[in-house]
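Here it is, the structure in full.
Missing here is one protein chain; the remaining ones are kept as they sit in the complex.
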Amino acid sequence: MINFEYVKANSAQSASEARIKNGASQFIAGGTNLVDLMKKGITAPERLIDINALPLKEISLTPKGLSIGALVPNSVAADHETVKTKYPLLAMALNAGASAQLRNMATVGGNIMQRTRCSYFYDTTMPCNKRNPGTGCSAVEGYNRMHAIFGASEQCIAVHPSDMCVALAALNATVQVSGTKGTRKIPFADFHRLPADTPQLDTNLQVGELITAVSIPAHSFNKAYYLKVRDRLSYAFALVSVAVALDVKDGMIRSAAIAMGGVAHKPWRLYEVEEFVTGKPISKELFTEAASIAMTGAKTYTHNQYKIKLGKAAIIEALTKASS
Amino acid sequence: MHMEEQHHCPRESRRSFLKQSTALAALATASPLLVKAAENEEKINAYFEKVPLQLEINGQLQNLSVEPRVTLLDLLREQLGLTGTKKGCDHGQCGCCTVHVDGKRINSCLSLAVMNQGKKITTIEGLANGEQLHPMQEAFMKHDGFQCGYCTPGQIMSAIGCIREGHANSAEDIREYMSGNICRCGAYPNIVDAIMEVKQGGQKV
Partner (left out) sequence: MDKNNLYNIPPFADDDRVDGLAKVTGKAKFTAEHQLPGLVYGVFVCSTIAKGVIKNMYLAAAKNAAGVIDIIYYLNCPAVPGYKPADRTKNPNARDYTGHKVFFNNLVLSNGQPIALVVADTFERAVHAASLVRVEYDKEVPETDFEKNKFNGKLLKNRGEFLRNEKDAWKNAAVKLEQEYTIPIETHNPMEMHATTAVWEGDNKLTVYDKSQGPKGVQGELARMFELEEKNVKVITEFVGGAFGSGLRSWPHVHAAVIAARKLKRPVKLTLNREQMFTMVGYRPYSWQKIGIGASKEGKLYGITHQAVSNTSVYEDFAEGIVNVSQFLYDCPNVNTDYKILPLHINTPTWMRGPGPASGCFGLESALDELSYQLNIDPIELRIINNAEVHPQSKLPWTTKYLKECYALGREKIGWSNRPSVPGSLKEDGMLVGYGMAVGVFGAGRGGATAKGILKQDGSLLLQSAVSDMGPGTSTAMVKIGSEQMGLDDNKVRFELGDTDFPSGPTQGGSGSATTVGTAVMAVCDALKQSLKEMAIENIAAFKNLKPEDISYENGKLVAATDASAAIHFTDLLKQSSKPELQVSKTSTGFAQRDKYVANSFSVHFVKLHVHPVTGVIKLKHIVSVADAGKIISEKTARSQMVGGAVGGIGMAMTEETLMDHRYGRYINSNFVDYHVPVHADVPPVDVLFVNKPDNIISPTGAKGIGEIALVGVAPAITNAVYNATGKRIRQLPVTPDQLIG
């Protein structure tokens, strides 16, 4: 790791200005992902701008919805009474990620910004378009058991590693950002990018823009479940995960929000499935059909063919658990 | 084999060596000077690269000077001789380096020391009260919550965090919330027993 320069920001504005002034600088909050990437030599910022002193640590509930400051640690959000009772899907997803220690360090903003865990991205000796554009994607013809089945390109088949983001995607969250030119709101679905020809770009954030909060609208879901299937029972990234929120009355699904993790370069919202189940009575057959719809258009590689079968199974199980 | 000089690492040559002036200042006053440092200036450069840091470690105030890249873990182990905190992976993947920062368990390998300015750090060495062991230390001995002992400080610090956070209400709960601490000797069931006992004993941790 180079011996970077370390500065502390005292306002979002000054942080953004500093970020723009030095193109080789990066924001640091919890550091759980960035410090790891720096140790591996995947990124080597000359300057770190520590944003931890910024006043972005509030969780507040209004009639419009929930707002979580970007610097709220994952564990604080997960254990927050309002989050647990009004947005249990988010609490479940948060607790499915990483470890208790990491959740104490990692922030909500940082979680949204975390980079893929693709093995080839992490090994600086191997070609990777995301880390080193133009070098090729090692995963396409390599070991790709963990990789994407939706929305990938031949340039990159990495998946987004976050659990929290899968829940946020399902819950129609909005990411609030601030930059030198002011603030803007980015719908969650538009925040992360698909790889296409620019896999080096994970998000649509502009240089200098800083996440200040994430807001989740008020909703009518009365059932929720986050299912994560992984290679061990905790502290592992998802093979596939499913976030389900349902509004169920008298055995009828009045509305649904469903998203998947571990299948794409961004949290994968299942709009067609939501539409399909809405207005229908809960049944095993419904969920089985919903799972088939979810997997339509999936493209697999040598080692991740199982994700279609597992994806379907996970959707059926998550819907079953949520609705029971 | 030829050994000529090669400037193949551009990020090195872009670096400023006048860094100390900006180290802890607010950004508005950050130095605009970015002086190109040639590779052979690196050694001089390094002299300026340390920044002052004040931490309270196990109740003792420490005035230190560290490079920003030094992690809290390496500061403890290599500079302060507090080797009770262990390095098992250096990437936040095993929990051996767990310490408390302002009472919360974290992975010290992923925490830059400079980011802990003014904070209270508790390591395994700061847990006992003189000769009086912390209840969790006693419980680990009683239940043989270890074999080789290398992951043990991290397990103990994490176990205390687990109870403080309210996630030690059942064996299943403990297993989930302790899963960030890997024990390759496989003392897990004994560790769970130790935590259950401390939790049920109701002592303040």
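We just call them A and B in the order they show up, numbering each chain from 1.
Keep this in mind: contacts are C-beta pairs under 8 Å (C-beta built on N, C-alpha and C of every residue); 3 or more make two chains touch, one makes a residue touch a chain.
Here the structure is a predicted model, which means the values were calculated and not measured.
Interface note: of B:Ile57, B:Leu72 or B:Cys94, the residue touching the hidden chain in the full complex is B:Cys94. In the complete complex, the hidden chain is touched by one of A:Phe150, A:Phe221, A:Tyr235 or A:Trp268, namely A:Tyr235.
On the side of chain A, touch with the chain left out of the figure occurs at residues 1-3, 41, 117, 119-120, 122-123, 125-126, 138, 141-143, 227, 229-237, 239, 306-307, 309-310, 313-314, 316-317, 320.
The set of chain B residues touching the chain not shown comprises 1-9, 12, 39-40, 42-43, 45-46, 49, 67, 69-70, 74, 77-78, 81-91, 93-94, 96, 123-125, 127-128, 133, 137-138, 140-142, 144, 146-153, 156, 171, 174-176, 178-192.
One rule holds in what follows: only the chains that are shown with their structure count from here on.
Averaged C-alpha coordinates put the centre of chain A at 26 Å from the centre of chain B. Chain A meets chain B in the complex at residues 1-10, 14-15, 17-18, 21-22, 24, 28, 31-32, 35-36, 38-40, 44, 46, 48-50, 52, 75, 79, 95, 98-102, 104-105, 233-235. Across the complex, chain A is touched by residues 11-12, 14-16, 19, 22-28, 30, 32, 34, 46, 49, 51, 67-69, 71, 90-92, 95, 98, 104-107, 110-112, 114-115, 158, 161-162, 165-167, 175-181 of chain B.
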